[in-house]
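One protein chain is absent from this view; the other protein chains keep their places.
Every chain is named by a letter (A and B) in the order it is written, and numbering of its residues begins at 1.
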Amino acid sequence: MNTTMENFVGLSAVLTGFSQEIIAPTLDPVDIKSEYLKKFQDEILKESKDSHLVSQILEQFSTLKNAGKSDQEIGEAMLSDQNTQDFVMACRKLIFMWYSGAWPTISNDGLSTSSELLSSKSYVSGLAWQVMQAHPMGDSKYRYGYWETAPAPLSDYTGH
Amino acid sequence: MNTLHLLPCMTSTIKATALFLLALIVQGCGEDSQKSTSENKTQMSHKMATGTLPTLSPIIPLEITSTVNPPTLESLQHDFDVFSWQSFIALNWPANADGSPNTNLTIGDQQGAPTVWQLWKESRDIFLPSGKKPPAWNQKDKLPTACQGLALDSLPSHAIYLTQVGKTPNVLDESEEPFQTGPLIDQNGQYTRFEILTNETMFNYIVDNQLYNKKGQKAFAKDTDFPSSNTQSKTVGSIMLKAAWVVMGEKYDARQFHTTQALVYNNPDEQPGVKPACHLETVGLVGFHIAHKTQDEPQWIWSTFEHIANAPTKGQPHSRSFYNYFNAACQDCAINQPPPRPWNPATPHTPPTQVERVIPITNEVKALNAAYHSALESAVAGSVWKNYELISTQWPTNANSPIDPTGAPAPSFLANTTLETYIQGEVPQTSSSCIGCHNNATTTAGLFSDFTYLLQRAH
Partner (left out) sequence: MSTSDSPEYDAVIVGAGIAGALVAYKLAEKGKKVLILESGPAVPADRSGYMETFFTANAKTPESPYPPTTQNPNAATDNNPLGLPDPSTENTPRYTVLQIGAWRQPQQCYFTYTPQDANVSPDSPSAKFAFASSYERIGGGTTWHWLGTTLRLFPNDFELKTLYNVGVDWPSGANGNTFYQNLVPYYEKATHEIGVAGDKDQMVQLYKQFNVSPNGEYGVNYNFPMPGIVNSTVDFAFSNSITSLTVDGNPVYVTSTPQGRNSLPGERRQCAGNTNCIPICPIQAKYDATVTLAKAMQTGNVEIRYKTVACNIQVNDQTHDICGIDYLQYTEQTGIATGKGVATGKIYVLAAHAIETPKLLLMSNQSKSFPNGVANSSDQVGRNLMDHIMYLAWGLAKDPVYAYRGPLSTAGVESVRDGDFRKQRSAYRIEIGNEGWQWAANDPFTTLADFVFGQNTSQLNGDSKNQQGQPLRFNPSLPANSQLFGKQLVETLNGVYIRQLRLGYLIEQLPDPENRVQLSDTEKDHLGLPRPKLTYRIQEDYVRNAFVSAKKVSTEIFNAMGAIEYTQEAAAPVLNGSPSEVTSTNFQYKGTNFKFYGAGHIVGTYRMGDDKKTSVLNSRQQSWDHSNLYMVGSGVFPTIATGNPTLTIAALTLQAADNMLKDLANA
């Protein structure tokens, strides 16, 4: 019996490989998760024209989670061929959004991706900057000279 | 991947435990007799629930008192806002000649009397042009030459309170907001004046480590680490203040402001073209920042207060007929724009700045302001302090984050319309965020200066 937001954050953490405490901390003044959930719901509805798809995805996650599956197992099950193409693509786009702060469009030939940023907040929240142990270009919280030495370990950035 | 991943979760646990201890201690410093934590908690929530007035105390809080367990973002914001008000009350308590709060009086008594913080050390008395060791805590450096003719004996009779505490008026030698963003012009066409002060703990640290000149900062050769308030030893840590003052007269009714006599000084170091000049003026407080370094908030706690009539909020109806920094009659005044250069506080008249608040005050803060205003009114009928309101408090939600030295501040943005007039907003990096900006402050030697730009004033 989890809320939509709890399932959304839980699923997002599993798919991105980041801990929940990093992407949606208990004390969360930035609250990017709310912006992403809404965008996810709107875009998936628009793209799939299936008004149940998002809740189906979140319910399937919830079921797997409550069954005690590991993150790896959950991720594999969510992205498996057993699900519809729309279902799997929605999950992959969710990963892309968390990493980039942008909503992706795949080219017709499938070979490339373009994307549109949601907001300045989403841009600076992109996990791509965290996974590279750096900071969003244009928004560093570090101090003069930090670039002279190696950053904190990756685990500090991902929370795992 | 390693055990460090627990950190973000642990932080909140640590905070909760620390707060648990604090509740005991801070209360113990107050005038009330000691209460157990659980009693305290029930009482706090009770107070808020029934509208019982908050206590007014001359004691500066050393930490926040958590009221909800487990704490949430909203509950902690409330606790920090209470901390801000408690600090504001304590700092604006009437002072004895030695700078301690006069416990025979309450806040709001003797309007115009110097308050505790006004006897703190002004930055100009710390970082002397000669680079010499500053005069002792309770002594002032010599006045700028232009101010010297205007000594105490010429003080008008209503400046009586200053002479009572044997104090020379402060020298207001700043007329611009930080980083050359510009001066703030009042409705009389005059420049708003600013000053920065530190408490004794912070001053002592600067003196003890010879951080008052460039040479000393170079020799120090490490990151600055000001002492923080300590609830175990019950010691007050470092506190710095920034105040904005408007010169009284014409459109400004001195009875509406906390006023003082000040030496309003045109400082030639501010901009080329400024000539030294000094006037003794009655000035009224319009903006007030408090930054307090505490044990659990190494990024400091940033409280900001303003006079209630400073400016309307963008997109909201105007609630007053007169604003300190807004003229409803001016239709084509550009909003939040500094005057064009040249900037010179001696300019006889500059078109007033048309100011709007960009980020509205939250309903929670408004309610807290109302509660404190009632308490101030019931302590002293007609208290001038009812004319001051909290805007918000910025604090680190994840103070010990290994990857974010700013500790993920809440709220993400915070500005005072008199101190960050031109950089209000919600754009990362450029819009005013106390912690975000001060995180990059360094000494003249280029080393981290612990969230204060003050040390850059050293010669």
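Rule of thumb we're sticking to: contacts are C-beta pairs under 8 Å (C-beta built on N, C-alpha and C of every residue); 3 or more make two chains touch, one makes a residue touch a chain.
Values in this document were obtained by computation on a predicted structure and should not be read as measured data.
In the complete assembly, the contact with the undisplayed chain comes from B:Trp343, out of B:Trp343, B:Tyr372 or B:Phe451.
One chain is missing from the display, and on chain B it is touched by residues 179-182, 271-273, 336-338, 340-343, 422-423, 425, 427-431, 440-442, 444-446, 453, 456. Although one chain is not drawn, its touching partners on chain A can still be listed: residues 14-18, 71-72, 75, 79, 91-92, 95-96, 99-100, 102, 104, 106, 110-117, 119-120, 123-124, 126, 128-129, 131-135, 137-140, 142-151, 154, 158, 160.
Going forward, only the chains that are shown with their structure count from here on.
Taken together, the chain A residues at the contact with chain B in this complex read 19, 21-22, 25-30, 120-121, 124, 130, 136, 138-139, 141-145, 151-160. Of all the residues in chain B, the ones that touch chain A in their complex are 1-2, 4-5, 7-9, 12, 71-73, 76, 397-398, 402-406, 408-412, 427-429, 436, 439-440, 442, 446, 448.
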